[in-house]
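Missing here: one protein chain of the complex. Every other protein chain is in place.
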Amino acid sequence: MEATNKISKFFFTWVVLFAIWLAFTSTFALAEVVTGVVVSFIIAIYNFNNFTEIGLKSFSPKKVLYMIQYVFVFLWALIKSNLNVALIVLNPKLPINTGIVEFETKLKSDFAKLVLANSITLTPGTFTIDVIDNKYYIHWLDVKCTDRDEVYKEIAEPFEKILLKIFQ
Amino acid sequence: MSEELMQQILSISFYGASLALILIGVYGVLTKKNLIKILLSLTIVDSGVNLLFVSLGYIMNGTAPIFSPAIMDGKIEVLKTAPMVDPVPQALVLTAIVIGLGVTAVGLALVIRLFRHHNTTNIDEIRNLKW
Amino acid sequence: MKKIIIILLLAVIGYFLADIFFEIPFGEDSMVVSKEYLDKSPNDLHVANTVTSIVVNFRGFDTLGEVTVLFLASTAIGSILFRRRKVHTKLNPQRNAPHASRIVQISAKILFPLIVLLGAYVFIHGHLTPGGGFQGGVIIATGYLLLLVTYRKFSVSHSSLTWIEAIAGVTFAGIGVLGLILGKDFLENFLPVGTINNLFSGGIIGIIYVAVGFKVASELTGILDTMLSIKVDSEENEQN
Amino acid sequence: MSNLVIILAIFGWAILTYLAFKINKTLGNVFVGVLALALPAYFFTYTPSDYTVSVMGMSLQFGFTSFASLFAMLVVVLSSFALLYSIPYMNKKDRLGWFYMNFMFSVGGMMGILMSKDLVSLFIFWEIMTWSSYLIVIYQGKKVNKVGLKYMIFSAIGAYAMLMAIVLINKWSGNVNIEQFFASFPNYSSAAKLLSSLLLLTGFGVKSALMPLHVWAPGAYTKSPMSYTAVFSGALSKMGIYGMALVAVNLYVHSNMPIMGEVIAWAGAITAVLATFWAIFQNDIRKLLAYSSIGQLGYIAVGLGIGTELSVFAGLYLAILHGLFKGVLWMVVGAIEHRTGKTDFRDISGLIKKMPFTFFVALVAIIALAGMPPLSGFVGKWMLYESMITSNHFIMVLFIFLSSTAAFLYCFHFLYGLFLGQQEDEFLKDVKEVPVLMMIPMGLISLSLIAFGTFPGLIFKPIAQAMSTLGFENVTWRMSSLTNAWGNSMFLKPANFMFMAVFVFFLIIITVVNHKKTKKVGTKDIANGGEPIRDEDNLHYSVDIYRPFYRVISPIMKYKVETFYKRISKGIEEFFQFFRRIYSGNGQTYALYVVIFLTALLILSSTIF
Amino acid sequence: MDLFLEIILGVVALALILSFVRFVKGPTAADRVVALDTMSVTVISLLALFAFMFHRIIYIDVSLVYAVLGFIGVLIIARYLEGGI
Amino acid sequence: METVLQYLGYFFISVGAAFLLLGSFGILRMPDIYSRLQAGTKASTMGSLGMLFGIGFLEPQWLPKIIVIMIFILLSNPISSHAIARGSCKSGIKPKLNETVNSYKRIAEGCEESIKKEE
Partner (left out) sequence: MVVANPILYVALPLLVAFLLPLFGKIHKELIRVVPGLLFMFLIFNTVVLFSEVTSTGKPIITQIAGWAPPIGINLVFSAFSGFIAGIISIMGLLVWVYSYKFKKVEFDNSLKYFVLIMLVTAGSIGVVLTGDIFNLFVFLEIVALSSYPLVAFYRGRDGAEASFKYLIVGAFASIAILLGIVLIYSQLGTLNMAEISLRIGEMPEKIKITAFILLFLGFGIEAEMFPLNGWAPDAYSQAPGPVGAVFASMTAKAGIYTIIRLVFTLFDIDAGYQLLLGMGIITLVVSEGIALRQEKLKRMLAFSSLGQMGLLMIAFGINTKAAVVAGMFILFNHAVIKSLLFFSGSYLVYNSENKNIKDLFGFGKKLPLTAFLFGLGAFAIVGLPPLSGFWAKLSLLMASADSNLIALIALILIVSVVEIVYYFRVVNGLYFKKYTGEFEPHKPSWNASLVMLILAAVIVTVGLYPDLIYNYFVNAADALMDKANYIQNVLPSNFVGLN
C-alpha cells in the first residue's frame, strides 16, 4: 500500500513536471523531450512526496470532471469579484464596510485548504488572512454577516463542495 | 512621436535614471548610519552603473541579441527593421551583477557578525580601530 | 551640515557625470568587437543567444572568474559567520522566526519542484533563450529560499552542496583545461557545434552553462542557508 | 689579493667569531685574538692593489690612497689593541658573540670606508659601520633606548644627507667616483657646489660630532662597552674627520671656496669651547671623556677648516693623536669600571695605590690630551696655533686657547678625582690592578704617545704622504721639525724641553707642598667639628669641583641644542598626530574621502589634464 | 494596430505609476509591499506585452522568471513583517 | 478565423490592461492595507491573466508557456497577498474597520491565537 502510493505519487509528479517542461519548450524535438524526461525524473525523485497527496488518482476521470467544474465556478467567481471591486473602487463614495470574519472548514487535505484559501482570496470582496487548523480568518470588504455558519455558507460553501470531491 | 524625440526622451530617462541611482546610492552610503542601509545603498549604486552600461549598449528599436528560429529564417520582418543591441554590455552586466551580489552577501555576513559583536548596526558606534 | 557638504559634492559629481553621459549619443550603433560576436556566435559557434556565447565562450574567462566570485562569497560567508561548522552541519537550524502560514507552506511544497524545473529549463536552454547558468541557478536557489523561509526546520545538507559545488566548478575549469590538454586554447570549444537553435548545439557552451547552473544554485543555496541559520551560532561563545 | 677581500674576510671572520662564541667562549676569544693580531700583521705587510666591481651599472672602485692609509693605520692599531683589551674586559658579560661580531663589522666598515674610491661603496661601508656601532651602543641594554635611538637618528640624518649628496654628484659628475667628483667640482654651478659639499659635510659632521650635530655622542660613547668606545671615539669618529678633510681640502681649498672652510673652522672652534665646558661639569667619567672627545674633534675641524698646509697638517696630526690618547683614556675608564664597577667620580677615589699602572698610562694620556710638553699633544697644538696666527685667525686663537685652558680643568678633575685624593678603604678593598692583557694595549699606546711627542717625525711621514693625496705635495718634515708656510722650520725640540722643565718644576712643587698638607682623615669624619656643611663647601674634588666656574659660564650653557631638537621632534610628532586623525575609524568617512577625492579630481580635471 | 498597443502600453504604464505612488506614499512597509506586489504583476504583463510587440517569445521566458522571483521576493518581505525569516 | 482570434486577443488584452489600471487605482484609493490588498490582488490577477490570455490568442504557438504563467499567477498571487496580510496583521497594523461591524476583535483574536499556536 505504502509502496504503491509512493510510486503513484512519483509518477504523478513526473508526469506533471514533464508536462510543464513540454509547455516550457513548446516543442517535441527529440533532444528536448529526452532532456525533459530526465530532468523531470530527477526533480520528481526528490519532490514527489511533497508535491502531491493522492498521486495518480488525481487523473481519475471523475476527479478531472470535478476539476473542470471547479475551474468554471471559480472563473465565474473571479470575474464577479473583479467587477465588484471595480464598482467599489470607481465609486467616488468608496462604499465599503470592512470586517474580519471566521469560519471552519470541513476540508482535511492541505492542498484542498490551499485551493480554498486562494479561491476565497480571488473571489468577491474577501480574502484569507490566516488559516489555523480548520479555522479560516477572512477579511471581508463588505461584511454581510458575522456568524460562522452564515459566513461559511456565503463564502466557502460553493468551492468546498467541489473540493471535497476532488481531494477525497 | 518622431524618432528623435523618442531618442531624446529615452536618453534622458535612461541616463538620468542611472545617474540618479548612482547619486542616490552614494548619498546613502555616505549618510546612512545603519550598516544594512549602507550596503543597500551600495547595491543601488551598482544598479545605476549596470543600468547605464546596458543603456549605452542599446540601439534604437533594437532587439535582444538572440537568434530565434523565426529570425534566422528571415521570415518575419523583425530582422530587417530591428537590429540587435550590443550583447557585450549585457554579458558584462551579468557578471557585474553576480559580483555585486557576492559583495553584498559578504557584507551582510559581516554586518551580522558586527551586530553580534557590538550589538548595534550604527556605523558610528563601530570604531574600535582608528588612528 | 555634513549632509549639505555631501549633497554639494554629489552635485559636482552629478554635474560632471551628466556632462559626460549626455555627450554619448543614446541608441546609436557603436559596436566594434560586438559585431564580430554577433557574426561569429550564430555562424561559428551555432549559438543563438549571443550573450551566452559571449559569457561562456568569447569571454568565458570572465565567467570562470564570476563563478569563482560566487564560490568565494559562499566560502567567505561561511568563514565569517561560523567558527565551527561541525556544530552546524546536519543540525536543524531552529530559527527563532514564527511559523509561516500553513497556506504558504503548502504552496511552497508545490511550487518548489516547479521552480526547480524552471531553473533547470533556464540553464539548460541558456544558449537558446535569454536564460543561462546564472539565471537558472538563481531561480533554483530561490526555490530553496522559499523552503528556507517557510519551514523553520528546513536545512540544506552542506555536505551534498559541497559535492555539487565542487563537481560543477571542476567541470567548468576542467573543461577549460581539457581544451588545453587537447592542444587547443583554454576554454576553447572541442565538441561539434551542432545545428543552431537545437538543444544540443554550441559545443561545450551548454555543458558549461549547466555546470554554472549547478554551481550557482548550490553556492547561493549554501549562502542563504548559512545566513538564515545564524541564530544557533549566536549562542556560541564569542570568545576566540 | 685585492683590498675588497680583506674587508670581506673581516666580515666573514666576524660571523665565524659569532659562531665560535656559540660553541665555546674560549674558542671565541681565540678568534678575537687571532683577528687582533692578524689585522696589523696583514695591514703593515701587504701591497695594495685596486679592484673594481660593477653593481647595477655603477662601477665601484676600491683601493687605498695614502691619505686613507693614514687613517687605516689608526683604525688597525686601535682596533686590534681594543680587541685584545676586550678579551679580559668583556669576560664576564654575556652575548659576547654578538658584541664581537658587530665590533668586527664596524672595523670592517671603517676599513671599507677608507678603501672606497667611490661614494656609493663609501656610503655602504659607512652604513655598515653605523649600524654595527649602533648595535654595540645598545648592546648592554641598560637605559639605552633613548641613546640608541638618538644615535640612529643622527646617524641617519647624516647618512641620508650624504646619500643625497651622492645621488646629486652622480647626476652632476656623471658617476660616483670620488676623484672625478673632486675633478669636476669646479665646473659645478655655485648652488650645486654649495649643496653637494654641505650635504657631505653634514654627513661627515655627524660622525665627527661637530656642533650642532654632536647630541648623540655623549650617550653613545657612554653606553657602549669601554673597549669599544676606545675605537668608537678614537677611530670611528675619525671617519667623519676623514671625510671632512677630503671635502674641506679638496673642495674648499682647491676650489676657492674659503668661506666654507671658515664655517667648518668656526664650527670646530665653538664645538671645542662648549664641549670642553660641558666636559668640566660631568660627574661621570665616561661623560667627561665623551665631551672631551667632542671638543678635541673640534680642534681637528679647526685645522681642516682653515685649510692651509700647516693647519691641515696639524689637524691630521691631532686626529691621529686623539685617536691614540682617547683610546687609552677609554681603556682606563674601562679598567676602572672593570675593577670597581663604577664610573662616577663621586664613587671613586684614590685608585693610585691599587692601580698604579693604570694611573701611569692615564697620566700620559692626559698630558698628551692637555697639550702639554713633552708629550705629543703639545706639538699638535703648537702647529695649530701657528697655523691660526699665520692665517690671521686671531679671534679663533682666543677660542682655542680658552678651550685648551679649560681642558686643564677636566684633566685635573680626571686625574685627581679618580686616582688621587681621599682613599676609601672600604671602596678600595677588592680593587686590584687590571690583567696583563688589558695592560699591554694601554701601555703600548701610551708609549707611542711619548714617542710621538718626542719624535713627531715618526708620524709626520705618513701624514706628509697623506697630504699629497690632498694636493699638498712635498710637505717637508724632519724627525723633529716641520717646514712651515714661510719655508722656515719650526723647531719643536727647544720648546719641548722648556715646557718639560716648567712642568716638572711645578709638579715637584705641588707634590711637595701638598704632601705636607696632606692628613689622613676617615671619610666619615668630615663634619667632626659639629659645623654644618654648606652647599658650597667642596669636601672632595670629585663633586661639583668647578661650581664657581659654572656660575660664570652658565648663561652660555643655558642654551642647549638638545632642547631645540626636542622641540623639532615634538613638533613633527604633533603634526603627524593631526594627520592621524584622518583615519577616524569610521568606514563611512573613508568612503567620504573617496568621494571628496573624486570631486577634487573632477573639478581640477581641466587644470591638471 | 500600433496605436492600440501604444494605448495599452500607456494604460499599463499608468497602472505602474499609480502603484508606484502608493509605493512612495506608504505609510507602512506593508503598504509598500502591496504596491510592489501589484507592480510586479503589472510588470509580468508588461513583459508579455513587449514579447508580443517585438514578436519575440524570449521575453515570455523573462516574464515567467520575473513572476517567480517577484513572488518569492514579496513572500520574504511578508515573512519579515511576520517577525522573522 | 485568424482575425476573430486576433480581435479576441485584443479584447482580452484591453480587459487585462483595464483591470491592471483598476488594481493600482484600488491600492491607491483604499483606506487601509487589507482593503488595498483586496483591490490589488484581485484586479491585478485578473488584469495579468487577461493580458496573457489575450497574447495567447495573438501568438498561439506561445500558448503553452503562457498557460504555465497564468497557472503560476493564479497560484502565487493570492498566496502573496495572504502572506502580506498575515504579516501586516502580525506586525500590528490595525485594519480600519466599520464600527458597526465590530469584528476587529476577531482579527486580533485570530492573530493572537495564531501566535499562541506557535509557542
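A, B, C, D, E and F label the chains in the order they appear, each numbered from 1.
Throughout what follows, a residue touches a chain if its C-beta (ideal position, glycine included) is under 8 Å from a C-beta of that chain, and two chains touch if they have at least 3 such contacts.
Predicted, not measured: the structure shown is a model, and the values here were computed from it.
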TODO: Have a look at C:F71, C:Y121, C:F134 or C:F200 and name the one touching the chain we're not showing.
DONE: C:F71
- [ ] Return the single residue from C:L10, C:I139, C:V156 or C:L187 that touches the missing chain.
- [x] C:L187
Task: Residue among D:T405, D:T511 or D:Q577 touching the omitted chain - done: D:Q577
- [ ] Could you tell which one of D:I6, D:M90, D:M152 or D:V364 touches the chain left off the display?
- [x] D:M152
Open item on the list: In the complete complex, the non-displayed chain touches which residues of chain D?
Closed with: 54-57, 120, 123-124, 127-128, 130-131, 138, 141-142, 144-145, 148-149, 152-153, 156-157, 160-161, 163-164, 167-168, 170-171, 195, 572-573, 575-577, 579-580, 582-585, 587-591, 593-598, 601-602, 605, 608-609
Open item on the list: Touching the absent chain: which residues on chain C qualify?
Closed with: 16-17, 19-20, 23-24, 30-34, 36-37, 40, 57-62, 64-66, 68-69, 71-73, 75-80, 82-86, 162-163, 165-166, 168-170, 173-174, 176-177, 179-181, 183-189, 238-240
Open item on the list: Could you pull out which residues of chain B are in touch with the chain that's been left out?
Closed with: 22, 29, 35, 38, 42, 45-46, 49, 52-53, 56, 88-89, 92, 95-96, 99, 102-103, 106-107, 110-111, 113-114, 117, 126-129, 131
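Please note the rule applied: only the chains that are shown with their structure count from here on.
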Open item on the list: C-E versus C-D: which interface comes out with more C-beta contact pairs?
Closed with: C-E
- [ ] Average the CA atoms of each chain to get its centre, and name the chain whose centre is farthest from that of chain A.
- [x] D
- [ ] Please work out the Cα centroid separation of chain E and chain F, and write it as a whole number of Å.
- [x] 12
Open item on the list: Between chain C and chain F, what distance separates the C-alpha centroids? Give it in angstrom.
Closed with: 31
Open item on the list: I'd like the Å distance between the centres of chain A and chain B, where a centre is the mean of that chain's Cα atoms.
Closed with: 38
Task: Touching two or more other chains - residue numbers and ranges from chain E - done: 55, 57-59, 61, 64, 68, 75, 79, 82-83
- [ ] Going through chain F residue by residue, note those that touch at least 2 other chains and give them in order.
- [x] 25, 37, 41, 45, 61-62, 65, 68, 72, 75-77, 79, 81-83, 86, 90, 117
Task: Touching residues on chain D, where the partner in the complex is chain C - done: 592, 595-596, 598-599, 602-603, 605
Task: Interfacial residue positions of chain C with respect to chain E in the complex - done: 95-98, 100, 104, 115, 118, 122, 129-131, 135, 138-139, 142, 145-146, 148-150, 228
Task: Complex interface listing, chain F residues touching chain E - done: 10, 13-14, 16-18, 20-21, 23-25, 27-28, 33, 36-37, 40-41, 44-45, 47-48, 51-52, 55, 58-59, 61-62, 65-66, 68-69, 72-73, 76-77, 79-81, 83-84, 86-88, 90-91, 93
